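I'd like to ask some things about the structure below.
What you see is the complex with one protein chain gone and the rest in place.
Here the chain labels run A and B in written order, and each chain numbers its own residues starting at 1.
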Amino acid sequence: MNSDTLIPLVGVVTDIRQDTPDVKTFRVVAPNGGKVFEHMPGQCAMLSVPGVGEGMFSITSSPTNTEFMEFSIKKCGCLTDWLHSMETGQMVTVRGPYGNHFPVESELKNKNLLFIAGGIGLAPLRSVINYVRDKRSDYGDVQVVYGSRSMDDLVDYREIVEEWTNAERFQVNLTIDRPQDGWEGHVGFVPDYVRELAPSTDKTVLVCGPPIMIKFTLKALKELGFTETQVYTTMELRMKCGVGKCGRCNIGDKYVCKDGPVFRFDQLDRLPDEY
Amino acid sequence: MLKISLDRLDDFFARVASEQSLYMPVDREDGQAEFRKWTEGSKLSQRLNTVRSAKDFFFPQTENLVDFKIQGKNIEVLDTREECEDFAVFGVRACDARSFSILDKVFLCEPVDSYYKNRREHGVIISLSCTRPAETCFCTVFGIDPVEPEGDISCSTDGKSMFFKVNTPKGEEFVKKFADVFEDGDPAQLEKMKEFSRNVFKKLPLANLSTDSFGGDKMMKLFNSPKWAELSEACIGCGTCTFICPTCQCYDIRDFKTNDGVKRFRCWDSCMYSEFTKMAHGNPRVSQLERFRQRFMHKLVYFPSNNDGEFGCVGCGRCLTKCPSSINIVKVMKALEVEE
Partner (left out) sequence: MQEKMKQRAKELLADGTVNRVMGWKKGEFGYDTTPAVFRSAEEIDKYFVCDDFTNSNLSKLLVKESKKDGVILAFLKPCDTYSFNQLLKEHRIDREKVYIIGIPGGPKLDAEIIKSKGITGITGVKNVNYTLVIDTIYGEEKMPFYEAVSVKCKSCKSKKHVIYDELIGDDGDILESDRFDEVEKLENMTSRERFDFWQRELSKCIRCNACKNVCPACTCEKCVFDNPKSGIENKAVSDSFEEKLFHIIRAFHVAGRCTDCGECSRVCPQNIPLHLLNRKFIKDINSLYGEYQAGADLDTKNPLTDYSTDDCEPSIVHERGVE
């Protein structure tokens, strides 16, 4: 019988990094080394610990990484609690990749890019950002606006400071919600910061974060003169199958697992407001 | 045309059942019918339809997907799939017969669901035309001909004989296998009866229900209709309509811990249930209104939008009979249609 996407593959967690108090990044490799499967930036995978649960997570590592996949996961439920308490060497099951991806090969190519992320929303964008860094000559200027509740809640802080800020034609703007000792950077919510920074409208925007942050960021972008066809986001709804059959992650006639998770805002505009 | 005289039908069932599993609708003590495996003495139900639809044969309520053996930090994935044995289902009505082509569109599109496909390939559907429809029947609204049902083989009776019309290569193979039980018959009387039945269908109270107000292009208008609040008011949020529906195919995947590992199984799920879309950090369908709307929008708008205009309903009428509050797709269609 042919393979079935519902039958997962096995991966080994070889590294666990505590990113923030409630976010850890897990490195997963195939039992014989290398990646379990290939993916494109923005795609997701179903990660599971049998008997505990299965959940859809964004693959946070870049496809250009040939050795492993990474998942940045926030602790917020049964499965994620378990993942946060496990040790390296633990096997998990993975299936995928699922969904579409950011159009890195087409619409984003040679464009100036603006990434806007809030909290754990950086996870799916990190895949694209590192992809762009690795294929630097294919893209124009890059600006990353990233905010979180506090300094400690900035995911991948070390990578941001040590690698992104030093990358060629990369501008990184960080912000936190409230003032904090030891933080000398910007303080304020992401949408307001975007307004302050007033990025030029020649940029293509990729935004991800909590729904409320996305909503206000989009409003700020519109005020700055951006149009909906310039802005991409990635969605998250409850999923079980990953292939548009179990019937629960639809927004109108689109399944987030299959037709998404990446949507351009003009596409979302044509869909019912139920996400 | 191939036929078997009605008084020899039981012999035919026995003959088929001697070679492969045969399922057909039989009466239960409580006066309802259900599909059961044929055993000596089984009698074909005279009722129009079964409580549970025939989707169970290809998409059972619960099925094992995969097993895991777990030792310390190690996980072994065990593929438990086995080639399904050949089986036949007799007496599938036109509505249920059409439901398979709707389910096919979901399960057989890429990536193909191997569990469904396995059963589908090994099951022969012998459908049975309808002669005495109920008031709740409205299959004709969706372009189904209850007198000439789909299926690998379709049967109809003229009161004396059961006539068999072969529709697919699988049906052809089945008929060949049991060639000795069929006779050749003149379907002249049958054709007259069919014409009569077709006229009966035209007289049904729901025969003139219109689908004009529905389809993918009406998505936003229908989604935003103010009628949903009133329509969903009496919905108790149970899963009756979804579980008895021949085309509802939403499922859940869950794990069951056994002594030495984990069984991962799939089971029917219902968009009417409160936790269907619930995530750790919220639920996009917070009240019964949204859940109720989802079910009907799926059948009348989302499904046709993704499937060349084909609706996700076959008009079997089960939800009309079984909803605890007597709310159903017909009432929804009529209420939303008024708005046009």
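What we mean here is this: a contact is a pair of C-beta atoms (placed from the backbone, for glycine too) under 8 Å apart; a residue touches a chain by one contact, two chains touch by 3 or more.
Note that the coordinates shown come from a computational prediction; the quantities given were computed from them, not determined experimentally.
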Among shown chains, those touching the left-out chain: B
Touch with the omitted chain, as defined above, among B:T39, B:S210 or B:S326: B:S326
Selected from B:V51, B:C84 or B:M193 as touching the chain missing from the view: B:V51
Option from B:D96, B:D113 or B:D269 whose C-beta touches the chain left out: B:D269
Contact set of subunit B toward the excluded chain (per top definition): 28, 30-32, 34, 46, 48, 51-52, 61-62, 132-136, 200, 203-206, 233-234, 236-240, 242-244, 252, 254, 256, 263, 265, 267-270, 273-275, 278, 320-322, 324-327, 330-331
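Here, only the chains that are shown with their structure count from here on.
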Intercentroid distance (Cα basis), subunit B paired with subunit A, Å: 39
Touch list for subunit A against partner subunit B, complex: 1-10, 50-54, 76-77, 80, 87, 89-93, 236-238, 240-241, 243, 245-250, 252-253, 270-272, 274-275
Subunit B residues within the subunit A interface of the complex: 65-66, 68, 70, 73-77, 79, 81, 83, 106-107, 111-115, 118, 216, 219-220, 223-224, 249-253, 255, 257, 261-262, 264, 266, 269, 271, 276-281, 284-285, 290, 294, 297-298, 301-302, 305-306
